[in-house]
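Every protein chain except one is present and positioned as in the full complex.
Note that the chains take the letters A and B in the order they are written out, and that residue 1 is the start of every chain.
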Amino acid sequence: MSTIPESVKVGQNTVFEKNVTIGENVVIGHNTVILEGTEIGDNVTIGSNCVLGIKPNVSARMRKTEQKKDKLIIESGTRIGHLVSIYAGTQISQNVFVGDQASIRENVRIGNTSVVGRSAVVELNSTIGRACTIQTLAYITGDTTLEDDVFIGPCVSMSNDKYMGAKPYELEGPFIKKGAKIGNNASLLPGIIIGQETIVGAGSVVTKDVGDYKVIAGVPSKDIHS
Amino acid sequence: MSTIPESVKVGQNTVFEKNVTIGENVVIGHNTVILEGTEIGDNVTIGSNCVLGIKPNVSARMRKTEQKKDKLIIESGTRIGHLVSIYAGTQISQNVFVGDQASIRENVRIGNTSVVGRSAVVELNSTIGRACTIQTLAYITGDTTLEDDVFIGPCVSMSNDKYMGAKPYELEGPFIKKGAKIGNNASLLPGIIIGQETIVGAGSVVTKDVGDYKVIAGVPSKDIHS
Partner (left out) sequence: MSTIPESVKVGQNTVFEKNVTIGENVVIGHNTVILEGTEIGDNVTIGSNCVLGIKPNVSARMRKTEQKKDKLIIESGTRIGHLVSIYAGTQISQNVFVGDQASIRENVRIGNTSVVGRSAVVELNSTIGRACTIQTLAYITGDTTLEDDVFIGPCVSMSNDKYMGAKPYELEGPFIKKGAKIGNNASLLPGIIIGQETIVGAGSVVTKDVGDYKVIAGVPSKDIHS
């Protein structure tokens, strides 16, 4: 059974599976589905028509992850929009904001006060630091790291598989250092390192590692500051 | 209480909050949520699993808007797809089409007969003229203006913050004049003006204002007609 404190406000047709834990003063919308084992902290707000705590799929054509955790944890003060999907095995820290129609896979950690924009996708095994902004429709591929204070513009695209499924390969997403800013609709290739406080122009295609404090733009992107 | 005329056809598990107004011959799907104060005109069609009339979030890390209206208005003859989210403080005019999984924020006005494509996003404070087409997965950033008859291709990306969150800044989206056409996956920078009936090629990155009746393409985009 799931126990729901009296201070929690729940909409109509919302479904709680078993072993869900809910803190004080939580607000949950209508028609939302909270799946087995999900843990929701105090003062969390969740919209309508969400699906939270999804067990990862295991398919012959999709890779497996070793999960450290087996449930979804949403910490205190976090706000989740409407029509959002989030997987089990992921931890959303305190005072995070997740926009409507966003999707977050398993084995992800999102640091305090970060923002995951509307319709953005964060794939499995990724780590998002504190105070990061991931804008609308941006795509954080699997096995990506964003350090603290990173800004990912709208519609930014990343990949983590340089052989595009053709060979067995250790998948590797970008590694984006503290305070870097990626302009809208830029494309980042697998395993790319973007240096601290580096700025990547809108629409750039980044094919190589970039050092700290650079400003780059173009296809392929080049230093435009020196 | 919300009053629902007898001519309205409503699916199962649909939730109406209080003070919802619904016209004649409206059709609403299953599991849809119509939030407080929403006004729906005659002959409107709404799909299943939508969330309509969302109150804007106010977060320390997100900017506030001064809203002129405090409810969602959907005018007569408009059709809303499935799994759509639309905010309060927005007006969707007559005979508009909003595709499945699209999302429209607060303080937006969409003119008669315009199309907002499947999975497209329209951010806050934007004005869309009459007979515009916003294609699938296109992103209309906040504070954007589309005059009448504008065509935004699939996956077009825009931004409205040239400092990418680094400084306080008056956010400014693109201003796209009557009849302009933006090719698929083009990127538009903050505050860019695109002239009347100008054509922007697919995949272009537009970094400067463009005059009327131009044809531009490339990264950064250049005139390819003269």
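Please note the rule applied: a residue touches a chain if its C-beta (ideal position, glycine included) is under 8 Å from a C-beta of that chain, and two chains touch if they have at least 3 such contacts.
Because the structure is predicted, anything quoted here is derived from the model rather than measured.
Contact with the omitted chain, checked across A:I80, A:I134, A:M158 or A:I216, is made by A:M158. Considering the whole complex, the residue from A:I40, A:I54 or A:I152 that touches the absent chain is A:I54.
Here the missing chain is touched by one residue of A:T90, A:S103, A:T127 or A:T198, and it is A:S103. Counting the whole complex, the residues of chain B in touch with the unshown chain are 11-13, 29-31, 47-49, 79, 81-83, 97, 100-101, 113, 115, 118-119, 131, 133, 136-137, 151, 153-155, 181, 183-185, 199, 201-203, 218-219. Counting the whole complex, the residues of chain A in touch with the unshown chain are 13, 15, 31, 33, 49-51, 54, 57, 59, 61-62, 83, 85, 101, 103, 105, 119, 121, 123, 137, 139, 141, 155, 157-159, 164-166, 185, 187, 189, 205, 207, 219.
Note that only the chains that are shown with their structure count from here on.
Put simply, chain A has to spin 120° for its C-alpha atoms to lie on chain B, with the angle rounded to a multiple of 5.
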